[in-house]
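Now for chain A:
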Amino acid sequence: MADDAVKATIATWRGEIEGMKKAGARFVVLAAVDHLDDIEVIYLFHHEGALKEVKLMVPYEADIPSITDLFPSAGFVEREMVDLFGAKVPGAAPFLELTEGSGIVAPLRKKRPGAAAAAAPAPAPAPAPKQGVS
Partner candidate 1 sequence: MARTTVVPLGPQHPVLVEPIHLRFEVEEEVVVGLTPQIGYNHRGIEKLMENDWKKNNFLSERVCGICSHQHSTAYTQAVERVMGIEPPERALLIRTILMELQRIHSHLLIIGLEADAIGYENLLMQCWRDREIVMRIVELISGNRVHYSMNQVGGVRRDIDDAKVKEIESALAKFDERFADLDAIMRKDPTWVKRLKGIGVLTRQQAWDLGAVGPVARASGVDYDVRSTRAHPFCAYHMLKSFKPVVREDGDTWSRMMCRMEELWVTQKMIRECLGLLKPGPITVEVRGHPNGQAWSRVEASRGELVYFVKGSGKPALDRVKIRTPTFANIPPLVPMLMGCQVADIPPIVTAIDPCICCTDR
Partner candidate 2 sequence: MSMLTNSLKNLFSKPATRLYPYEEADIQRDCRGRIEYDMSKCIWCMMCSRRCPVFAIESDKAAQTHKVFRMRCIACGACVEACPTDAISMRQHYQEPGYAPIIDSYKQEGAPPKPAKKERAEAPAGPKA
């Protein structure tokens, strides 16, 4: 539960975040929730004992600009959103969490992009060389 939740659109969202920075709030974490075709990003800030949320709902194809210029502590968690959900965050920090090319794409989404969504988690089509392990 948060004390104050603000639903923002992509146009007003940047203004809200800058308002938080001006007020001296501290960025805690962001949580990404999958809504099939849209992604809902909830930013949580802590300001003098109160928790404030800024919610943003965009389709997966839209860009969610990075907030690391205002809050450098958001770098890791934005990269995690890119790796686990396949969101597009231009300007996100460059270090990797999941290795590319492993065949697993956006594991936390319910409708996986590309591969058949209804298939059970099948092994990657080009597995690493196995030495006789059945």
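To be clear about the criterion, contacts are C-beta pairs under 8 Å (C-beta built on N, C-alpha and C of every residue); 3 or more make two chains touch, one makes a residue touch a chain; residues count from 1.
If you want to know what made the cut, all candidates are chains of the complex that A comes from, given by their letters.
These figures come from a predicted structure and were not determined experimentally.
Trainee: Sort out for me which candidate, 1 or 2, comes into contact with chain A in this complex.
Mentor: So the chain touching chain A in this assembly is 1.
Trainee: Applying the document's contact rule, which stretches of chain A touch candidate 1 when the two form their complex?
Mentor: Touch list, chain A to candidate 1: 1-3, 26-29, 31-34, 42, 44, 49-51, 53, 71-77, 84, 95-99, 107-108.
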